[in-house]
Every structure is written in C-alpha cells, then in structure tokens.
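Everything on this sheet refers to the single structure shown next.
Apart from one protein chain that is not included, each protein chain of the complex appears where it belongs.
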Amino acid sequence: MLKYVIKRVFMVVPVMIGVSIIVFALMRVFSPDPAPIVLGQHATIEKIEAWREVNGLNEPVITQYFNYLSGALKGDLGTSYYTKTPVTEEIFARFPATIELAIAAIIFASIVGIGLGVIAAVKKNSIFDAAGSLFALVGVSIPIFWLGILFIMFFSGFLHWFPSGGRIDVLLKPVEVTGFYMVDAIIEGNWTAFGNALEHLVLPALALGMYSMAIITRMTRSSMLETLSQDYIRTARAKGIAETKVIGKHALRPSLIPVTTVIGLQFGSLLGGALLTESVFSWPGIGKFTVDCILKSDFPVVQGIVLLVAVIFVTINLVADLAYASLDPRIKYSSKKER
Amino acid sequence: MSEWNQSSVDEVPMRGSESQKADETFAMGIALPDGEIPVYEHDETLHDKPENQWLEMWRSLRANRAALVSLVFITALVVIAVIGPYITPYNPIETEMSNALKPPSAEHWFGTDQLGMDIFSRVIAGTRVSLTVGLLAVSIALTTGIILGAIAGYAGGWVDTVIMRLMDMMLAVPSILLAITLMAALGKGIDKAVIAIGLVSIPEYARIVRGNILSIKENDYIAAAHVVGLSDARIIFRHVLPNALSVIIVRATLGISSAILDTAALGFLGLGVQPPQPEWGDMLGRARGFIFQAPHTLLYPGMAITATVLAFNLLGDGLRDALDPRARIK
Partner (left out) sequence: MTTPDTGMSGGPMAIDVTRTPSRCDGRPVILDVRDLSTEFVMKRGTVRAVRDVSFTVREGEVLAIVGESGSGKSVAALSAMRLLQAPGRVAAGEVVYRGKDLLKLPAREMRDVRGNHISMIFQEPMTSLNPVFTIEDQLTESIRTHLKLDKKAAAERAIEMLRLVGIPSPEKRVKDYPHQMSGGMRQRVMTAMALSCDPDVLIADEPTTALDVTIQAQILALLAELREKIGMAVILITHDLGVVAETADRVVVMYCGQVVEEACAEDLFEQPLHPYTLGLLESIPGMDETESDEPLYMIRGMVPNPLNLPTGCAFAPRCDYRTEQCVREMPPLVERADGRKLRCFVDVTEVRQ
C-alpha cells in the first residue's frame, strides 16, 4: 500500500514540473509584456526598466525559470505585481472560500447524483428513470454561470430565500481560524453566523455542483445497470435476502467503484467551474481572483494559482485512485494502473 | 441480424467430419442463452463492412426521437448561422440608448439590452459565432488529438511516454482554467478563444485514439496487414482509424457542446468575442448588472446556449447508443 502511494506520488513530480514549465512559458514567453499594463500606458521607459529589473524580468528566461522553481520549492511563488504582497499570501487569503464552495458542491453532487442514478437504474424505463435522465441531460447542458444567474433571479430576486452573493454578512463574520466560515462559526459557537454562511453557500454550491451532479447521475446509472445484470445479483436474490439489501449492498458497492473516480475528476473540474460561479455570486474566492489577475496581467499570481490547482487536482485524483483500490479488492497496489 | 434468420431449419449439412463441431454447438448452445434475456446481438466484429455499420447506425438513430429532433434543430441552427445576419429584424450591433433595457414587446421580441440593441437580432446573429467556434475548436482538437494519439499508440516506447505525459500535464489543470490562462497569453478575441478551447481538449481525443489503437493493434488482421507489407501510416489510416471512428464521432459531437459552453464561458468572462460583435456568453456577461432590473436581457442568450448544447448532447448520446449494440439493447 505504502509502496503504491509513494510510487504514485513520484509519478506526479514530472507532471508538476511539466505544468510549471508550460505555465511559465505561457506567462513569460508568449504573453505580451505586462509592464505597460501594470504601470499604465504613460509610464516612462526608465520606470519600466526599473520595474522589470525589480521583478527579475531582465534575466534570460531559463534563469528566470530556475529562480522561480527554486523559490517555489521553498514556498516562495513571487510577489504580486500590484499589491507587492507574496503570491502565497494572496492565494491563501482566498483559498478557503473556494475550497468551502467546492466541497459543498461535491457533497451535493455526490449525494444527489448517486441517489438519482440508483433510482433511475433500479426503476429503469420508468418515469423516475426518464425524469432523472432528463435532469442529468439538462444539468450537463446548462452553462453554470447562467444557472447561477437564474438561481439569483428566482431564489433571491423572486422568492427572497437566499442572498444573491457574498460569503457572509460582514457584521457576522467569524474570527478566522480555518478560513472556512462555517467551521469558524462553529468554533466560535456563533450559530447565527453559521446559518448565515450556510444561506450564502446554498445557491453557489448548487449552481457549481449541478454539472458534476449530472455526470455522477449518469455514471451511477450506467454502472448500476451494468451491476444489476451481473450473475452475483441473481445469486444474492436467490439467497432470499431483502431487495433493499440486494440493491443497497450487492449492487451499490460494486457500482460505486467507477463512480469514485468520476467524483475525484469532478472535484478537480469544480475548481475550474469556480472561476465562473464565483464571478456570478461575488464569492471572494480564488476563482474570481484568478480572472481579475488574468485581466490585469498579474502573472506571478496566475502562475501560482495554476500550479496550486494542478497540485490539488493531481492529489485528488491520487486519493480517488486509492479509494478506488480500497473499494475493489481485486486491485492490487503493486499492479501498474493505466491513468 | 441474428443467426436465427440465416439458418434454414431444413438444412442438413452434417457430415461425419463435422460431428465435433456439432457437438460443441450442442454443448455451448446456439440458441437462447439459458436464464438470460434472449438477445440476438448484432455481430459487432471488426470485420463489419463500414457501409453496413453506417446504415445500421442511421437506422438506430432514426428510431431515437430525441436524437432526431436534435438533428433537425442543429440543421436549423446551421441554416440560421449561415443566413442569420441577413434576416435579423434589426441591425444586431446598432445601439439606441434611448431605447435601452426595454422588456420584450411586439417590436423587440426579446426586448433590448443595456445599449438599446435588439436582443432577438443579437441572439440570431450570435448563432454563427457559437457554432463556428464549436466546430473549429473541435476540428483543431480532433486533428491534433488524432495525430498525437495515433503516433503515441502506434509507436509506443518513449514516444508514447513523452506524448502521454504531455497530455497528463494538460489534464492536470481544469480545462477552463487552462483555457483562460492561454487566453491571457494569446490576448482577447474570438480567434484566440478558438485556439485556446481547441488546445485544451486535445488530450481527450489523443487518449481515445491511443486507447483504441492499443487494443486494435493486437488484432490478427493488423498483424496480417503487417505480413503483407503495408506501411505503418497506411495501416493506421486504412485499418486502425476507421475502427476508432465511431468512438471519435461520438466524442466529437459531445465535444462541440462543451466547446460551445467554453466559448460562452470565455465570453461571459469578457475574454472571447469583443463587443459590439454579438456572442451569447458575452451578452450574458455584460448584462449581468441588470439581473433584477431587466432579467429578460439574461434569459434569452442563456436559453440559446442551453438549447444548442442540449441538442449536441442529445445527438451525441443518440450516436453513442446507435453505435454501441449493448446500449441499444438496454
């Protein structure tokens, strides 16, 4: 087990180095010069030169990359062109918001997706199946930013059930410990703040999770149908155990094996989707920040974010893989798995 | 389709030498598989003539009402994309500030936007952008992906490793984040959006093609092609790709829908088409501030995106079912 994990972790290293090279090249070689954007159109040549010197942009690109890499290994991802704050600080100030949103979204997507998928498969060709399939189809077809807009129109504007944006009412903001407001509110024992944070979280989490929910529904349904046609389901029924046990144990467990992989992949793509959802709901997370930084060419921050997201993405997939292996006794850790 | 129809009951073909075979038939069963749903699967061997496969696919697709409706809808969209700009009731890029944010009416079916432009005209005119970007992006991804995947799968060894590691790196970043990072480097604009969206979906196709080639490569008839001295490129194009084609077509159809979604997303973020050119995502992005004041500005462009994406998804699903005999039975 440990050997397998170590091996997988080592497979991640070249991928991460590759990602850093690609992103670095995109930002420093192919992008237009950020200086005029950062300093303004009317900056003097001397000023620009001085700025380039300070930010190390006058060195050969290779040297720049190795400086960046050695810094990154020490946890230094450079400083923002604008705020002069270390990139890591900028990122970690906003990161918990995004993770909180993504976790809420994936929980919603997994629970509802697996539930709908199982019902659709068990009641195949029934109205439930048709409704579930239609729901899933719309879920993958609707742009998440538009879904967010519709949610705001309906649930905030029309029904006034939920706030239309933000993470929490300013006055209720708990003392930051973890950066996850809901957790922080619990730590503080402030249930009003907890409820308020939850209210703010509902719409963006639903909007963000909808696509993943649809994918998980489809995957669960097809996986479950596959399992239900297996001989061992017939064996289970022949044993005379309750049908709920046949479905909930014998059919569900093997069906969930491929679904775990999908959930892992979906969590990664939620971090991408957060770019859009956060913009719609003014969610002060990393996604909205990324878009802002790209628009104003704050490249060190963008590089840092892309690298961090890649690390998370790869780690989640590794975790999903391990979960996969633990669910399926047939998989031996020593065997090399195609990824 | 089934063996049943082909074998006449009165055939008396048995001779002594065939007794062995007949005995096996008895043992293994040529008839209804016991205890299973009696399905007479279409013999989906690789030796199927392509003509039959396409005909079969078309028949099955025609039976799928949702897919057929989508196909009709997509055809209509293509027509609108071509003639759209000539039939719009108003000039889609003409502003009329005095007439801004008007709700839908007889003159302006979908109302007007914050600059007084006719939303109906803009939605119609925006079809061209979405479809073009979708098709072009998929073409880029498809061609590059097929070539890279074919090389990786067929060559194997270090070539395979290098290509697939590169694909892994691209897959390590969520595609929309990668696309906007590319946009940051390339600059704003629809042409850049096409390239960005195309590039980020290369790995999917490369993986499919590589996977197919790896599994097909081991087949006897490929070995046979080698024996008769066909060149590698010829083998790939004549024998391997046609077999992977069905999977690729399905993937590409679904790929168009995600390309359209990505285009809209980039537009929404203000990175795609630059105003005043009409594009659905961009329309949504710019009207966002008027969500409570003039919700109609946000309704119709979103519906256009959803309907288009839905149609391509339904068509893709229909094609997949049509091409997969197992799904057909289900």
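Should a chain be cited, it is by its letter among A and B, assigned in written order, with residues numbered from 1 in that chain.
Keep this in mind: contacts are C-beta pairs under 8 Å (C-beta built on N, C-alpha and C of every residue); 3 or more make two chains touch, one makes a residue touch a chain.
From a predicted model like this one, the values you see are computed outputs, not experimental measurements.
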* Structure fact -> Among listed residues A:3, A:42, A:84 or A:330, the absent chain is touched only by A:330
* Structure fact -> Given A:2, A:45 or A:238, the correct residue touching the omitted chain is A:238
* Touching the hidden chain in the full complex, which residues of chain A are there? Just list them. => 229-232, 234-243, 245, 249-250, 253-254, 257, 327-330
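Definition applied: only the chains that are shown with their structure count from here on.
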* Residue ranges of chain A touching chain B (in the complex, touch as defined) -> 14-16, 18-19, 22-23, 26-27, 30-32, 137-138, 140-143, 145-146, 149-150, 152-153, 157, 164, 225, 268-269, 271-273, 275-276, 279-280, 290-291, 294-295, 297, 299, 302, 305-306, 309-310, 313-314, 339
* Spell out the part of chain B that touches chain A in their complex, as residue ranges. => 165-166, 168-170, 172-178, 180-187, 257, 261, 264-265, 268-271, 281, 284, 288, 291-292, 295, 298, 302, 305-306, 309-310, 313-314, 317, 330
